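With one protein chain held back, the other chains of the complex are shown just where they sit.
Chain naming follows the written order as A, B and C, and within any one chain the residues start at number 1.
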């Protein structure tokens, strides 16, 4: 099972242009610092956060309680000129996203001025003790992809914008394929890195997606775990193994739990 | 004329995995905070910065001197566990990007461990007094686009990931079209906003691109100015006018310079 | 019982001047952002952090486990050009500080280049389940003081530096008195606010300290709780009551635990 939290800045569009359009670099700095703070707060609890559209961010939050969501939300609301609302869902990545979106939308529209700092967490179906992880078998699966030889073939070879554009184009094909074919959420996370939040995919599935996308030579490390961070760390270990073995898909071995 | 600065984190790929892969949310927070700081430092000098790939960022820096670039670079190098190198170019957006990339690549590859904090600024062809703007007629053109009715049609209607993905897909089509057809650099800047760094495009050009892309109902505000920020502000004014008049392309009127 | 964590930047003095002295505003920005991140990470777990000397910060961390300390430490180490070492102690505020200091010093000196990212947590004397709070009766006591009429008497009346200096002078007298007389740690937290980490002080104790210090008209809100944040929130409630009642020392009523 995966727990997805959809984090939306309340009534953000109007804010950016009232009383008159705000300076673009200030908006960019605000968005990026907010995202960094969410990474810091959810991340240090074992979660993962993706910037997505920046005004709508997606977090994988298995094991993070309603109380902890509220703390993070309160902290944002105390430190920024905007507030955020959060909807949370559970199930496969697709189900969880749909539930999280539905909860958020029922609280009010993104530009509904009456919605402010709402949190719709739903039921976890278990005693949600703060900080503890849900029962075994509720595994998060993460695929961490990068492009083989990106520095040699792109960064050091093409101009800076063409490299940028090819990576974004490849990204959207990969992401669409993973979403349609496997209900997985794939995000660009900087450089030549993409992270898929998946569920139950096997080596063949990943291999087939890479084959189909055919944008560039992708490698995928796959990791699973009770909390997103553990799955992410194992996925990175898998990707390191791909680098060593030149295999295309590698599973990250279980690593010590203390780190 | 446009001055483009390509900012690249030195030897970043290896850093993220040595001595072992670093926690993903820390990497995300580092990248976002670095981008926010660059926005703050270049932005308060009239520049614009785009996150692009995060490890490779693109700035429009007309009127920002070599000395000021060095200050920004020094500040980054003092505050982050990584350093950045910068290549600068001038000309049309495409020429400037190519020159900036060429300068950077000649200083060493992105994973060349001997390149650290290099700055290749080139000649401005005029006395580059710090902080002053180059001679008149050197105009930056900015197109600020957003999607008509995005909240109603996407955010409040589709699930959070499908919205994300459609915006990214539309983005890549728009960006590719602007790059191939007009040598313009288009970046996603959060929400449903895209910014094009262009040169000499007229109303018809923008109209034709929107028509061709046909991903969603785009509107474009266009602004020009000696410094990127002025052009950006006027573009936003143009976009506000589009909202009022329901026109697809609007030019931002000249606004008071003191703002 | 109070748990104190002493957080020290490793080998920081030499770093600030090698290879040559770094720009002062960069050092200030680094220190402040690091402190803000620690506030964010410890704070969202119910802790309190004080900037103290900035290169040596003091946190009250009851209920925050060794594992969580390690996560915070790892995050800092991944995002800054410096690392931090942490020593943790327990007991009265004075005992806890001494134990925390001793642990840190035994790991190596502040300028010992071989000490990097050490964490000496000690035994909690109970099963330290992550995130859960220790057994009842282990109460943290917080006194939150401010100056009666500071805006009228200082900020809007004196010049900006004289105000600053009087507050710092009053602070040191208050802090010395609380330390010598009651083994309490008092920190300046901005504006006209001072926070004391105390233990078992009663109304009379606070009253007597204020009387003795006689620097300005102080008011104190006092709060107690199992986690520092709860005690802090109640102390602030107490201070609000002082404002209403014009009493000098007020205890914060118990407030709902969900916020």
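The criterion applied here is as follows: contacts are C-beta pairs under 8 Å (C-beta built on N, C-alpha and C of every residue); 3 or more make two chains touch, one makes a residue touch a chain.
This structure is a prediction, so every number in the text was calculated from the model and none was measured.
Enquirer: Of the residues C:109, C:181 or C:200, which one touches the chain left out of the display?
Expert: Selected residue, touching the omitted chain: C:109.
Enquirer: So one chain is hidden, and I want to know which residue out of C:3, C:97 or C:120 touches that hidden chain in the complete assembly.
Expert: Residue touching the absent chain, from the options given: C:97.
Enquirer: Which listed residue, B:8, B:25, B:61 or B:75, touches the chain dropped from view?
Expert: B:75
Enquirer: Which of these, C:1, C:198 or C:237, touches the one chain of the complex that we don't see?
Expert: Answering carefully, the residue with contact to the hidden chain is C:237.
Enquirer: Touching the hidden chain in the full complex, which residues of chain A are there? Just list them.
Expert: The missing chain touches chain A at positions 22-23, 25-27, 29-30, 33, 74-75, 78-81.
Enquirer: Across the whole complex, list the residues on chain C that are touched by the chain not included here.
Expert: Residues 6, 8, 12-13, 16-17, 21, 23-33, 35-37, 39-40, 42-44, 47-49, 51-56, 58, 94, 97-98, 100-101, 104-105, 109-111, 151, 155-156, 158-165, 167-169, 171-172, 175-176, 179, 185, 189-192, 195, 229, 232-233, 236-237, 239-240 of chain C touch the chain absent from view.
Enquirer: Take the complete complex as the reference. Which residues in chain B touch the chain that isn't displayed?
Expert: 37, 40-41, 43-44, 67-68, 70-72, 74-75, 129-132, 258-259
We adopt the following convention: only the chains that are shown with their structure count from here on.
Enquirer: Specify, for the interface formed by the sequence copies chain B and chain C, whether it is same or different in terms of residue numbers shared by both sides, with half as the dividing line.
Expert: Mostly same residues: over half of the interface numbers shared.
Enquirer: Give me the rotation angle that lays the C-alpha atoms of chain A onto its copy chain C, rounded to the nearest 5 degrees.
Expert: Result for this pair is 180 degrees.
Enquirer: For chain A and chain B, let me know how many angstrom lie between their CA-based centres, rounded off.
Expert: Taking the average C-alpha coordinate of chain A and of chain B, the gap between them is 23 Å.
Enquirer: Provide the C-alpha centroid distance between chain A and chain C, rounded to the nearest whole angstrom.
Expert: Between these chains, centre-to-centre, one finds 34 Å.
Enquirer: Report the inter-centroid distance (CA atoms only) between chain B and chain C in whole Å.
Expert: Distance between chain centres, rounded to whole Å: 41 Å.
Enquirer: Show the residues in chain C shared as contacts by 2 or more other chains, in ascending order.
Expert: 74-75
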